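Missing here: one protein chain of the complex. Every other protein chain is in place.
The chains carry the letters A and B, assigned in the order they are written, with residues numbered from 1 in each.
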C-alpha cells in the first residue's frame, strides 16, 4: 500500500517546494495529490493558461521520487467564469442561487459549464497526460459535497424533461408509471413536467425518485466527460474520484463504473460529530470515531470498484474545522486508521493535508505539518506506519464471508417516503454492518447486481426494489439470507409491489406497515421492536415473537424476513443465528475492539478508551503489537 | 346514521367498479363520495370535457343502491390550467411560489382561478345536478390544508386593499383603528398598504388581524361561488365541505353558514402525532388518539352547522401516511370512532378510503381494502358497526348541558400576539373541553353569537373580543359562567379595551399580564398557576389563592374569572365547582373512559390500554357491550 499526501503548491512559496518533497519521501510517502482547486492559478484570465508554476511544481515533486495524482480543478471554477456565465450556478431547493465564494458553485446540468470543465480538463491532460511523474488522475473533488447534486435550475429542468422522455418514451407511459391520476397530476407532455421542489405539499414519490435518478445520472455524465478526455490523453494512468462519507445523493456504483480505482475521504471524527450517532457514542468515541465508520466505507467503496481497487484519498490527520465540535484524535489513531485501511485492502492512504494552511476556510484543519512548518502529531505516526507497512509486506486478499447488499436508490426511496421520521436504508445498512462486524466477521458491501457465490451469508438490510437478477442470485444461494423491512416493497417507479410486498423474495404478504414513535416498543427476549413493524400474512415460521405477540423475524427455508426496523439488539440476535447456520465463527469481541482477517493475517484494532485483550479464539502469531491493546493500538497476527 | 366511503373510480379499472359497489352495500355502506380530485380526468384538455367515464361510474354506484356525495374537483386544478395562468398559484409567507405537483396549488384571491373553479363546478352541476344518485355535494377539499389560506400574492394584495376600503371606509379610520401612529406606520391611502409578511420585525397586530380576517373571507367567498351554482342547478341536495382537525386559519362558522351539513375529516392518530400533546399522551394514546380529539371536533363542527347537521366525511381506517409516525389503531378503534360520531349526533361517517392506492403520495394510507383488494382490518369493523347502528335505531337528540364559547378570531389574535410562547385560544378551548368531558358532561362548542338559553353552565376559555350580543346573552344567563384569561381584553381592531380588560364581562380591571416560562409556578392546593397570570383590581372574591398569594380564580355572582392559563388541574378544580353549582352530575371517570349521553342513551368509550369498569353512577340497561370495557370497546346503556 502506498502512503501519500494532499498538497497545494500554489499555497506556498516556491522556495519551500523542494524541501517539502524531500520530507514527504523521508517519512515514506510515495504519492502526492495536487491541482484540486488550482483553476484560477492555472488560468488567471479567460484563455490565458499559466503552466509554468505547475510545470515546476510537478518537476520538483517528480525529482524527489513522488508519484503524482493530478486533480482536475473543476470543483472551483474561477470568478471570471461565473461572471461570464452567471446561470452556471446551481439553484437550491428554495429557489435561491448558490453563489460564488466557496466551492462547488456549478450546476451539473449546465451545458456551458460542462464545456468549460471539458476544456480545462483537456488542457491539463494534454500538458501532463504523458508526464512520467503523473501516475493517476482525480476528477473534480467530492461530487455532491455541500448538497450540490440536486440543482433546481432552469438547465436542470430542461435536462430532466429530456431524461424523462428517454426513460419513459411517451407521456402516457409516464402518467401510468407515476400514477399521476392521483391528485389530478396527469401531464399532457414532457414539457409540462417541473422539478419537484416548492410544491404545496409533498410531490409524488415517483416524481422525486425520477428526479433523484436524473440528478445522479447528471453526475455520472459530468464525470464521464472528464474520464473520456483523460483516458484518451493520458494512457496508462489510473483515474479516480474522491467520494465522501455517509453520502448517497448519487449512485456511487454508477460513477465508479468508469473509474480505475475508487477513492474516498475518511474523516471519522468529523463524521461522528455530524451524523446520527447516539449522544453516548458521540462522547465515548469522540477521539476515535465510531469503530465502524471507516471500515463501513472501506467495504462499501471496495464494493463499488469494478476491480475492487480503492484508495483513501483524504485521511483525517488531526482535528478538522468543519464539524460542530472538532476534538483531536487519540494519539495513535492516525496510524490505526491507516492500518485499518490496509487491512481492508486499500492501495493508497493519502493524508489531508501536508501543511495546515493559515488562511482560508480550512485554516483550523490540521495537516501533517503545523502552519509553522513543524511536524504535527500525525507526521511521526505516518512515518512509523510507513515503516510498519513496509515490514508487513504485500497484503493477501481477504476471503468472501458476508455479503451485505446496498443500493443507493434504496436510500433515496426511504428518504423520499420515510413513513417513520428519520428511518432510511443507509442507516439500516450501517446498523447491520456494525452488528456483523461486532461478531468479528468480514463484510463485503455489494450492489444488487453483484455475484453472491462464494459468500457464506447474505443480508439485504432494506432494499425496496429487488431486481430480477438479484432474485435469481438469491435463488441460487445456499447460505442463510436475512431480508430487512421494506425490501421488495416497491416497483421501479415507486408503486407498491403488485400482490403486496415483499414480492417473490419471501413467501409472505406485508398487509400492514406501522411506524412507531420513540418509546413505543414490543419487547422480546434480549431484543425489542422499535420504529417500524410490518404485519405479515404468511406460512413462514415466526422465529422471534415479542411478549405481546408481535413477530420481529419470520423464517422460511434459508431466508429470514425482519418485520421490524433493524436495531442493534435485534440484529445481534438474528445475525448470530444466521452466522451459526452459515458455519461462521462468531467472535465475542469486547466493546470497541474490531478485527479484520485478510488471507492469513488477522488485524485487531482497539477503538475503545481503555486497554483491551484479544479473545483467546483469535489465534496466530503476533507480528505487530501485542495481545493486550492500549487505546488506539493495532495488533497483527499471522496464522 | 349513514355509513359511507371515499372512492376514486378513476384510480381503478372500470371492470372493478361494479364489484366494489356491491361490496360497499354488502357491508352496510349507503353513501359513496367521489370526484374529489378528478379534474384532469374530467377535462383532460382545456375545454374538452370527458363525462363518459364518470357517467358510467355514477351509474354503477347508483345501480348498487348507493347515494353519491359528489365533490367539485377544484382542489387540484390540472397542469394545463396552471400553465395557462401561472399567477394563479399562491405565494408563501417567504415570497416563494407554491407550485404544481401536489394539491391546493391555487390562490383564493385569483380572479381567473375563481372563474375557472366556477366553470368546472357549473359543468358538473349541470350534468349531475338532477341525477337521482346524487344526494349531496362537497365543495373542493379541505380548504386551507397545507397552510393554503394565507397567500402573499399580488392578487391577494390587491384584494386586501379593496377589502380594507370596504371595512374602514376611509384611510383615516383605518389609521385610527390600527393605531398606525405607533412606529410611524400611518398610511395615506389604501393603495399604500402591503401584506404584513416579510416586515423587519413583527407587523402591527391590527394589520395581521385584518389580513387574517380578509384571508378567511376569501375562503368564504370562494366557497360561496360554488354553493350558489350548485344550489341553482342541483335543488334538494345537501351541500357540504370537509373541514380538518385543529385547524383555525379561516372562520369555519362563516363558511358553514352556506352549508347544509358541516363535514370534517377525522384522523385521531395522525392528529395526536402532529399536534401539541405531551410526549406521555403521545405514547399512552399512540393507537387510540387522545380520547378527546374526535369528540372535540364533533362538538365544534356541530356547533358550526346552522341546523346542527354534521358529517364525518373522512374517517381514519388504519395507519395513515402523513404524520411523523404512523402506527395502526387498536383493533376496534375504527368501530369506536364510528359509534362515538353516532353518539355525538353525526348523520354520516364516511371511511377514507375504499381501497389503499398503490401509487401516488398516499400509497401508505390504509383503506377498508388492502391494495390487493383483500379486506383490511377496518372492513370487518365497518360491517359490524353498520349492523350495530341499525340495531340501535334512530338516535335521540342530546339535551343542552355545557356551552363552551369559541371564536376563530380568538385563535388568530392569540397566535398573532401570544405574549407567552405557544399559548393560544384553540388549545385553551381544547383543555377546557377535555376537563369537562372527563367529568362526563356533554358539551356544545358554540360561536359567540349563539343563544345560551337552556344551558346549565357556560365557559369562555379565551375570548379576546366579546361582542355585545354575547354580553347580553351572559347577562341573561343564570347558570355559572367561567371566563378564561385574555377574554374581553381587546377591541375588534386589536387594541387594549378602553378602561382596561376584561371590560363589562367581569367587574375587574386586569392591571398587569405576565407570561411565565415552563417551570415557573404558583402552587395552590391540587392546582398550579403556570404560563400566564393576570393581576386584577377588583371587588370580586378571590376564590383560589396560591401559597404565595397569587389569585388563580376570582368570583363575582355567577361569574368566575380565571386569572391564569387554563391548565388541566386548575380547570378540574374550577369546573368542578361550577358544575356542582349548575346542578350537573359530575362523574368520576377512570382515565381514558369517556361517556356521551344522548336522549335516553348513554354511550361509554374505552380509550385506555386496559380494561375499565363503568362507574356505578352510570346507570341504565346495557343495550350494547358490557359494563366492563376492554380497550377500544364501546358500551351503550338505555335509561
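Assume a contact is a pair of C-beta atoms (placed from the backbone, for glycine too) under 8 Å apart; a residue touches a chain by one contact, two chains touch by 3 or more.
Given the structure is predicted, the values throughout are model-derived calculations rather than measurements.
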| item | value |
| --- | --- |
| Contact with the hidden chain (one of B:513, B:545, B:572 or B:587) | B:513 |
| Sole contact to the chain not displayed, among B:12, B:53 or B:187 | B:187 |
| Given A:132, A:324, A:394 or A:549, the one touching the chain that is not displayed | A:324 |
| Contact residue for the chain not shown (choose from B:15, B:201 or B:468) | B:201 |
| Candidate in contact with the missing chain, chosen from A:118, A:157, A:225 or A:357 | A:357 |
| Residue ranges of chain B at the interface with the undisplayed chain | 94-95, 178-188, 192, 194, 196-207, 417, 419-421, 494-500, 509, 511-517, 519-520, 535 |
| Chain not shown, touching residues in chain A | 10-11, 37-41, 44-45, 73, 76-80, 83, 90, 94, 96-105, 145-146, 148, 273, 279, 282-283, 286, 318-319, 321, 324-328, 356-364, 366, 370-372, 374, 376-377 |
